[in-house]
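Below, a portion of the complex is reproduced, with chain positions unchanged.
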Amino acid sequence: MNNPLHNELKKEFQLERMILFSDAVFAIAITLLVIELKIPEISLNELTDHKLFESLVELLPRIIGFLVSFFLIGLYWTIHHRIFGFVVNYDQKLLWLNLFFLLAVVLMPFSSGFYSAYIFKLLKAPLIIYVTNVCFLSLMNMLLWRYISNPKHKLSEGIQPEFAQYFLTRAGIVTVGFFCMGLVYLFAPKFGVFVPLMIPVLMIIAKRRFILSSKQAQSV
Amino acid sequence: MNNPLHNELKKEFQLERMILFSDAVFAIAITLLVIELKIPEISLNELTDHKLFESLVELLPRIIGFLVSFFLIGLYWTIHHRIFGFVVNYDQKLLWLNLFFLLAVVLMPFSSGFYSAYIFKLLKAPLIIYVTNVCFLSLMNMLLWRYISNPKHKLSEGIQPEFAQYFLTRAGIVTVGFFCMGLVYLFAPKFGVFVPLMIPVLMIIAKRRFILSSKQAQSV
Amino acid sequence: MNNPLHNELKKEFQLERMILFSDAVFAIAITLLVIELKIPEISLNELTDHKLFESLVELLPRIIGFLVSFFLIGLYWTIHHRIFGFVVNYDQKLLWLNLFFLLAVVLMPFSSGFYSAYIFKLLKAPLIIYVTNVCFLSLMNMLLWRYISNPKHKLSEGIQPEFAQYFLTRAGIVTVGFFCMGLVYLFAPKFGVFVPLMIPVLMIIAKRRFILSSKQAQSV
């Protein structure tokens, strides 16, 4: 503990380690998705192109589920990448908040696989599982950001208060939006699927308010 | 070997390589757990919400097992993260001690899967497998820390002797606690499950002694 | 945001993070391939060397498929490694282009597994799936390179315009070559398999033109 420069580098590596560990979890979760795309097994006697195309059509819901999950995990990876671009320090609570966030990521292959396997009927179980997972992921994203952007914890650098608020609002809109979708779906499935459409509308309103507040902050 | 600064950087990278390799193993072990959560297969003719919820209830022990293992591996990752925050050098023995530690981590998905599949009866085999794995993990943690914190090996920096002792005691309490649990369980299963409750009690005692000894060290 | 050196280092780490995340995806995709090589299960009563060698012969198409995919993913890893050797900055669009590129990589185990399982007959479905995947991978490689090498985006350093053009042409040849192969195969399967042979011929022509244009650029 006698060399301050060395300690600074060590602290930075410890932070990088947490981030690269998260990346590895993201990378595995996003690649494991492909395991659900099982190669159709057809006995050699009745193997024809027609049979193979039929088996691919049967695989279609899983392929769609794969793509949706790939981009959802990819999206949250870019968000994680963006958030941690501000982080300059860490503490035990951040390690654990991050682990809970990763838990939600790791569960995505299961819940989206479950959802895409039974997507074609208006069933409740698959959608509830899936929406719960997305809500949990979005909620952890919110808590992580609130903890990091709070200047009291001295974990981040260069976050303007208006931006912190804007980012928090966005995460909140996703969480609440999917939560409402789940609730409505339970009682009126046909309406539930339209609830997420309100998310982009709210996002635009939040963006306008952010641009306004940034301008006010700059003019002051 | 002519440039001392370059060699210093190379040594540091070699150490980082060992740590990032460990992180990758942790990340894969923690993400592979989700593979055990197999999506229930129900034929389309008898597919109802009732059937799906039933299949989820059947999956419940596996979900609990998944969560327990996720947090156990997550916990040991934070411990590994903390321990290696002190390390500034490496040798062949450290590489191998670390590999044995990782062996215990890699076995967790198997032993916790085994345990959670047969948790509901007071059977001996699943618990013994699980307790053996946790004991082994905790023991390797102890040996790793003892080797790293020993000033003779010149592997670490900034560890105060009282802290080294305290951390060693904590790891020892977990090892012995789970070992006793296994022993008691063999002869009196109903009592065995309560043995781990003594771990937090002993932890508090160890913490008090540590605070006391730190104060004495500071006053000297 | 007050320390410019710190911000520069942070930006560099953010870039490295994207690259190491890509590496993890490559590494998992290349290693997951081996899961398709299932160990043949033979009941102990009829277990003989003859039976085992027979089962290995049956596994042969999968082994060939494994090797082809291993080297394809390996090849694209070296290309990714080479491309990002020029990159010094990132933006949101680069993150997403890279994610689409990784999507094509992640799909390789599926499409090559599908292809190698049904390689022995002149069927259309497996080849179309496989060719589509390779075209998609090659196309993303092209788009990624075009975006990175464009000096307007200020993402790269040290790319000479002739080299940028040459690399783009190469990626284009692979994309178009495999696309033509797929088209010809649909109508005349026996000819289709020879179409990729034109790729190395076009590559040599592209290389000559590149050497010529580099000389002209140097003499100016």
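Each chain gets a letter, A, B and C, in the order it is written, and its residues are counted from 1.
Going forward, a contact is a pair of C-beta atoms (placed from the backbone, for glycine too) under 8 Å apart; a residue touches a chain by one contact, two chains touch by 3 or more.
Everything quoted here is computed from the prediction, not taken from an experiment.
Summary of assembly composition: all chains derive from one sequence, 3 are present in place, and the complete complex in the structure file consists of 4 copies.
In the analysis below, only the chains that are shown with their structure count from here on.
The rotation that brings the Cα trace of chain A onto that of chain C spans 90°, given to the nearest 5.
Put simply, the chain closest to the centre of the protein, by Cα centroids, is A.
Rounded to whole angstrom, the centroid-to-centroid distance between chain B and chain C, based on C-alpha atoms, equals 38 Å.
Centre-to-centre, using mean CA coordinates, chain A is 27 Å away from chain B. Residue positions of chain B touching 2 or more other chains, listed in rising order: 24.
The part of chain B that touches chain A in the complex is made up of residues 16, 19-20, 23-24, 26-28, 30-35, 37, 39-40, 42, 47-49, 52-53, 56, 70-71, 74, 77-78, 81, 85, 88, 157-158.
For chain A in complex with chain B, the residues that touch the partner chain are 1, 6-7, 10, 13-14, 17-18, 20-21, 24-25, 28-29, 32, 35-36, 92, 95-96, 99, 102-103, 106-107, 109-110, 113-114, 117-118, 121, 123-126, 129.
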